[in-house]
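To start, I am sharing the structure in question, which I have written as structure tokens.
Only one protein chain is missing from this complex, and each of the others stays in its spot.
Per-chain residue numbering starts at 1, and chain names A and B are given in the order in which the chains are listed.
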Amino acid sequence: MESLKQKAKELLEAGEIKAVLGYARGTSDTRRPHVAMSALEVDKLVADQACTTNLANLLMKHEIKHLGKLAVVASRPSTLRSLLQLTAEHQVADGAILALVPAEGGVKQLGTAQAFEEHLALVPQKKTEKDQALLDRLKAMPRAERFAFWQKEFSRCMKCYACRNSCPMCYCERCTMDCNRPQWVPVPSHAVGNQEYHLVRAMHLAGRCVECGECGRACPVGIPVHLLTFFAEDSVRAQFGQGGGASATIDNALSTFRPDDKETFIR
Amino acid sequence: MAERYKLTQDALSALFEALAKDGRRILAPTDADGRTELNAVTSPDQVSKQYLQTILSAKETVFPKVERLLSYTTEGGKVDLKDAQPHALPTVLFGVRPCEAGAFKALDAVFNWDSRDKFFNARLEKLAIIGVSCTSADEACFCTSAGGGPGDTQGSDILLTPVQGGYLAEILTPRGEAIQALAPQFFQAGATEDKEAVLAKVEKAFDREALTAKLPGMFENPVWKQQSLRCIGCGACAFVCPTCVCFDIQEEADPKKGERLRLWDSCGFSLFTLHASGHNPREVQSARWRQRIYHKFAYYPERYQQYGCVGCGKCTRACPADMNLKEHLVEAAQAQ
Partner (left out) sequence: MSEQFEPKITAFVCNWCTYAGADLTGTSRIKYQPNVRVLRVPCTGRIDFMLIMKAFERGADGVMISGCHPNDCHYTSGNYHARRRWMVFRDLMDFMGIDTERVTFSWVSAAEGAKWGALVNEVTDKIRALGPNTEQKQLVGLGVE
């Protein structure tokens, strides 16, 4: 933690960056995103196991982008995967953002997509046991039961859009949910509106989801929405051999095709 | 001071039965996969044993997240318009905290401001509140800074305070008396337990009247931008808030039929103030965050002579970015 603060101060003093996006202590001993632009603010930085938010989401926010060159604390590998995916989607220029990775006995400074990729090769991506168990349970259910499961979960949805707004890949200036001339997806959080919203969200993230699980964590009513994008990602990986957040140079699976793509259901 | 009665746990079960017999549904905090939710119950056993608050507020009982205002069908150029009838069931809200019980007043201020909202009133008229005092609080709570307190009686028809062997009951309104009259034998008069002793300790964090006086002069203060840098612009805070009253109207129609719906909206959304011209008077999140604070602590007192925040802390608990309202209000109160 001290070496992170040290590094952040050096970079700020040298003028290499304008701000560090990291974590600070939050309510009831949680961790919250924290923007440090001065030595005083750097002293509030925290780096530990409780830092779970994927900060890459905030990098897409206007007010943060306009601060100038940024360093982001990448306690979680998913933050680096997000940066790779954002680079592949031309939202972040390669080399534009420094990543500070807290590591044993120091802090690793990564500056390029290539460096992100090399670092990620050392930390294999894995779903949590709890998520994997629920995914497996859902897949094993009879279809009608699965339908009932999701409808029950969605019935709590109030369309606060915390899942969308906490997602680093949901950076669209105007989300399709907000397109109202004409209204494409119903705005109300009734059964039809909720089913369509969650289907669209998952579909729009298929092949782009970095599996940080931020959407599920953000949901105030505890709907496991992240399993929808996790599942879509698994489907893309199984069928097209590529997934979100693996590379800064590969096109999104659903923006491209191969003439020999194999399916089993088209008549 | 209202007379205090003792209500034993067994008497509470009997009271629930009496309420059901009277045709009322009872909504209470229940445990659901680690979350505390407001659900219909028939017995006190179903009520959560250890809860601070429900995630969502009880405002849903009078201001549902989606409700029908009218519907119509068209045939051969003829339009058949139907007013929606509010689906209002006689309801007892059991176990809501004093902060939330007090929040209905803030909703009432808006829904009955110039015209009387028939949907809101139809539901409110059939609602009775049996509040339960707080014996614990968390870092998000700031009721005492928002004009309330862990044992505050405002808003409740009956307020129960957990004491040894049951509850201390304060009958506060005619609606409370009507409930008592359903089963008067269960309310033992002359209770002497010390209410204050069991209440949670919630330190006063700021002076809200001073804050209100100060806000008009700090519209351009950098504090709003600093605080909201991490805000992601979702509507979680507004949707869980017991006093947030903003709604959207949506028309859902096809060529043969349609309906007009009222649904929750949030000033945190960028679309909230977007004009048809494309201009957005609150273009950045800091302006929206400031609006949230100003609406509750400046505009509400100015227009309705009351506050739009009860200090329940639900927004803080629900926020994915940990925007702690109490902490930020203290900062604003201290800002230069």
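One rule holds in what follows: a contact is a pair of C-beta atoms (placed from the backbone, for glycine too) under 8 Å apart; a residue touches a chain by one contact, two chains touch by 3 or more.
Treat the numbers as computed from the prediction; the structure is a model and nothing was measured.
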item: Hidden-chain contact residue, picked from the options A:37, A:67, A:191 or A:250; value: A:191
item: Residues in chain A touching the chain absent from view; value: 138-139, 143-151, 155, 184-185, 188-196, 198-200, 202-203, 206-207, 228, 231-232, 235-236, 239-240, 253-259, 261, 263, 265-267
item: Residues from chain B at the interface with the omitted partner, ascending; value: 64, 66-68, 86-87, 254, 259, 261
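Methods note: only the chains that are shown with their structure count from here on.
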item: Cα-centroid distance, chain A relative to chain B, in whole angstrom; value: 32
item: In the complex, chain B residues that touch chain A; value: 33-35, 37, 55-56, 65-66, 138-140, 225, 228-230, 232-236, 238-240, 248, 250, 252, 261, 263-264, 266, 269, 271, 284-286, 316, 318, 320-322, 324, 327
item: Contact set on chain A toward chain B in their complex; value: 26-28, 30-35, 53, 57-58, 61-64, 156, 158-162, 164-166, 178, 183, 186-190, 214, 217-218, 220-222
